[in-house]
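Take this structure first; my questions come after.
Partial complex: the chains shown occupy the same locations as in the complete assembly.
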Amino acid sequence: MKHYTHIKDLSDLKTTIKDAILLKMDPFKNQDIGKNKTLMMLFFNSSLRTRLSTEKAAKNLGMSVMTLDINNVWKLEFEDGSVMNMNSTEHIKEAAHVISQYADIIAIRAFPTLTDKKKDESELILKSFIKYATVPIVSMESATGHPLQSLTDAITISEFTEKRKPKVVLTWAPHPKALPQAVANSFIETMQLMDVDFTITHPKGYELNPEIVKDSNVTYNQNEALKDADFVYAKNWSSYNNYGQILNQDTNWKITKEKLGQAKFMHCLPVRRNVVVDDDVLDSDQSIVIQQANNRTFAAQIVLKNILEQL
Amino acid sequence: MKHYTHIKDLSDLKTTIKDAILLKMDPFKNQDIGKNKTLMMLFFNSSLRTRLSTEKAAKNLGMSVMTLDINNVWKLEFEDGSVMNMNSTEHIKEAAHVISQYADIIAIRAFPTLTDKKKDESELILKSFIKYATVPIVSMESATGHPLQSLTDAITISEFTEKRKPKVVLTWAPHPKALPQAVANSFIETMQLMDVDFTITHPKGYELNPEIVKDSNVTYNQNEALKDADFVYAKNWSSYNNYGQILNQDTNWKITKEKLGQAKFMHCLPVRRNVVVDDDVLDSDQSIVIQQANNRTFAAQIVLKNILEQL
């Protein structure tokens, strides 16, 4: 693995999950592997879990970490051939190449615009770093995917399942703000690689990119979808077809204790309490969002470890 | 000691002061104790000394440090049961619990509103972290107290005193902005535990919380208070009774060389020169504000060391 920007960059998801669970038992075992290696974390957007867990993961491996909120520095130019006499101070060509000389791995968070679908799907920022950097790139959530989160989710489901083929449901949930599709996309792509009975449910109009959904089960009937579920993963996303729009804030889609049944409740966090899901779900033993968030460290750590081993 | 949010969390102030002074002689002696341990510093407000000295202290002990200016990330929700469809992105329940999984100790700075006395006195932010985090919490100044500062002050007085029972005076001083009572509160509570002759002086209207002041000497007559003082600690605070108000900017309360007499001058810094105290006091050998600021490191270090030893 050179870059990690998609779950399929892992040569073998099952093995990676097992390795991550082993790592979790002894997180400081591999501190030599990161010695004299530097992780550069570059944020175009806000972060709490990703920032802290990725820094933790790198330090667990003995790496040095440098963090830059790039918007606090200056605007980067991504267009090829542009005459830079306006607001952009530095071209990605120089920025990515120069930073590569100060770091052994570059991790990047760059959200979508949610207004320009074509630009978002081109993954301009992430792909530009891959093109112009000379070191491995790790996505800490890009315009269309969040593969560190979905690896986390896969690890968590593996830890908590007792069945050979658990039923996993991804359900849309209401939210006051327009959110990216990235978490849902990566979760779908990851579940498609796992031995699970997978269903997606959302209101009409919230269909996700068919190239990602492929032949996964999709239903507009949440109750039907949630029946006998083992894991319920709630997540809001804005419309893909009416790109970036909020079509519906129907509170009937909120996850309640009754709807959850006997399933475990998952969410990538941050979660809007009593909007996405009721307090009594989050505060019950059926919620595994905290354990899930803990696995962020080990997802990041196994990815960084695999990259370091191949440097 | 599990948490450190009040000077009384120390099992024995005298011993802690001695231990801190010993630590100062050889600050790198205990680097094994923090190995593979992480301090998370979370700032809801600005900081210079506290930020740098606490980071230094943790690193002196071999800890790894992560820092987050939480206001740059997103707004946390503290109200129980709220329907989070407004500005708050994440509930303290998740935030505190999740961060606890990435850190061994969480240090928090959260100033008062100075408009909502009840809320400030409830120490909503600090107490919420104590409630929902699963690791020790250290206050880096909360709404009503600054116990790392007052431990620093106790260490400094111990170092500089030659008497068995020195006279220590806390005097209000003018300031152009409304400031918290936190530093004064913690200083009072700490002096009450020390073998000192302690007096508080301030203009009428600046009475502090009687539950904190208890039976400490209080006088409105600054000259009388300062007479034969060994240590003069100047600090502005806004009114407690007319909560958060500036009632008075009377420049007569400024500390001058003449008023200081033979005493040592103390202040937690930052200090407004020629408003709180004259240049010729700060620039004289009688000022020990710099040595006091240096002790911030060792106050933080002994607190972190004591917590680490009991993990």
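By written order: A and B. Residues from 1 in each chain.
Assume a residue touches a chain if its C-beta (ideal position, glycine included) is under 8 Å from a C-beta of that chain, and two chains touch if they have at least 3 such contacts.
From a predicted model like this one, the values you see are computed outputs, not experimental measurements.
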Full complex copy number, with 2 in place?
3
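The rule we apply is simple: only the chains that are shown with their structure count from here on.
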Rounded to the nearest 5 degrees, the rotation mapping the CA atoms of subunit A onto those of subunit B is 120
From the C-alpha centre of subunit A to that of subunit B, how far is it in Å?
39
Considering the complex alone, what residue numbers of subunit B touch subunit A?
36, 38, 40, 64, 66, 68, 72-74, 77, 81-86, 89-91, 93-95, 97-99, 101-103
Partner subunit B, residues of subunit A touching it in the complex:
28, 46-49, 51-53, 55-56, 59-60, 69, 176, 269-275, 279, 282-283, 289-290, 293-294, 297
